[in-house]
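Please read through the structure below; I'll follow up with questions.
On to chain A.
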Amino acid sequence: MKLEIEHLSKHYTGNQFPAIDDISFSLANQEILSFVGPSGCGKTTTLRLIAGLEYPDQGLIRLNNQLMNSENTFIPPEKRKIGMVFQDHALFPHLTVFDNIAFGLRKISSAEKRKRVEEMLNLVGVQPLARRYPHALSGGERQRVALARALAPSPVLLLMDEPFSSLDAHLRLEVREQVRNILKSSHSTVIFVTHDQEEALFMGDRLAVFNNGKIEQIGFPENIFHVSETRFVAAFMGDSDFVRGEITPNGVITELGLLEQEHHFSSGIQVEIAVRADDIDFQLHEYGNGKIIKRFFRGAFNFYRIQLDSGAIVHVFKLHTEIYDTGKRVHTCFNAGHPLKIFEC
Partner candidate 1 sequence: MLNKFMPILMVLVLFISACTTKTPASVSDVLSEYETMNPTGKLVVYSGRSEPLIQPVISAFQAKYPQVEVLLKSGSNSQMANTLLEEKTNPQADVFITTEIFTAHALSQAGIFQSYEPPGYNDLPDTYKAADASWIGLTQRMRVIIYNKDLVSQEDLPDSIFDMVDPKWKGQIAAAGSTNASMQAQIASMIQLVGLERTEEWLKGLQENEVTFFGGHSDVRKAVGAGEFKLGLVNHYYYYLQLAEGSNVGIIYPDQNPGEIGIISNATTAAVINGSQNLTAAKAFVNFLVSAEGQKIFAEGNYEYPLLKGIALHPDLEAPDGLVQAKIDLEQVVNRFDETFDLIEMVNLP
Partner candidate 2 sequence: MFKVESLHGHRFFKKIQTPKIAYLAGVVALFAIIPIFYILIRAASGDPELWQRLIQTRLLKLLSNTLLLVFTVTLGTTFLGVSMAWLTERTDLPGRRIFRWLLALPLAFPPYIGAIIHLAFLRPRGGLLPLWTEQITGLAINFPYPTGFWGAAFVLVIFSFPYVFLLSGSALRSLNASFDEASRMLGRTPWQTFWQTTLPTIRPGITAGALLVSLDILAEYGTVALLRFETFSSAIFVQLAGRYDRSAAAILSGVLIILALIILLGEFKMQGRAYFTQIDSHWRPAKLFRLGKYRLIGFLAVFFTVMVSLIIPLSLLLYWSLQGMFEQNFGLSGMQIGSKGLESFVFNSIWSSGLAAFLAVFLSLPIAFYAVRHSGKISRLFSNMSQVGYAIPGVVVALSLVMLVNRFLPFMYATSLVVVMAYVVRYIPQAVRASESALRQLSSSLEDAARLLQRNSLQTFLQVTFPLILPGLLAGSALVFLSSLKELPATLLLRPAGFETLAVRVWIWSEEGFYHQAAPAALLLVLIAIIPLFFLLRREAIFKK
């Protein structure tokens, strides 16, 4: 394992709750791990602890089997050989692109330095910009230079702290694909922090979902998406709506009908079922159990928002040919084809 984190905790004085509460995970060589979660959930703090920019209260960080912190030692950030790309790129304004990238290269000859910088310039595709200053670059270019600068000294681990959040949406899509390719082609081991779940799913080989200082779930994107282990992960990552129900000997009684499915809850427990827009269906029905309140046209299909009589909101996909007016009463029912995730209330 490249990176091992054991029982890491950090509590800022003055805050009621710890920023990070007993976090453990490991990262394999050349793997990209995405940290995702809402703001303030601890992902950036974890990153900064790994970088050495903060001191942990408890726990161990092991990088390449070397202990970064312990009772009586703490390896400062400049000695950890970790590369970091910041949210605001933090390119040194008084240096050219070339010099920025060369900044981390030390104790090598200038010929070697030049060679490496050129390599990096090529890698991220900014060769023509080598002599420019940061203020003369576009947002996307700056971020790529920041990446090149972090990668130039061949760091053991690369940390990326919401690197695309300062770019506008359309640019973001383009840049992140380029960046993922760069990361893969350079065989980097990366921790990538974002608050955007789509980005996390795209960038990461694995995902760690953070909430309130804890990792709720860590695993492959598909697992996270499909097999959400906690309600939070389902809600945050899974594009799910929730339907309430009660456990009975036959299944789960809900507004949408009975869901016959294997579960491990005892009778009488109140639960929530995570449903996606393709897990349920509706038909127009005079009496139904809900009504259409909005229709979103999405090109190949329509995306309907249904308000059930209980007040709960669910969403349903329909083919683009199926067009129904808002306000119409509908009958909604389960149509999953695979087991749905059930969480205790």
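Going forward, a residue touches a chain if its C-beta (ideal position, glycine included) is under 8 Å from a C-beta of that chain, and two chains touch if they have at least 3 such contacts; residues count from 1.
A word on the picks: all candidates are chains of the complex that A comes from, given by their letters.
Because the structure is predicted, anything quoted here is derived from the model rather than measured.
Trainee: Could you work out which candidate touches chain A in the complex, given the options 1 or 2?
Mentor: Considering all copies, chain A is touched by candidate 2.
Trainee: Using the touch rule from the top, collect the residues of chain A that touch candidate 2 in their complex.
Mentor: On the chain A side, the touching residues are 51-53, 76-79, 81-84, 86-88, 90, 92-95, 103-104, 106, 135, 149-150, 153, 165-166.
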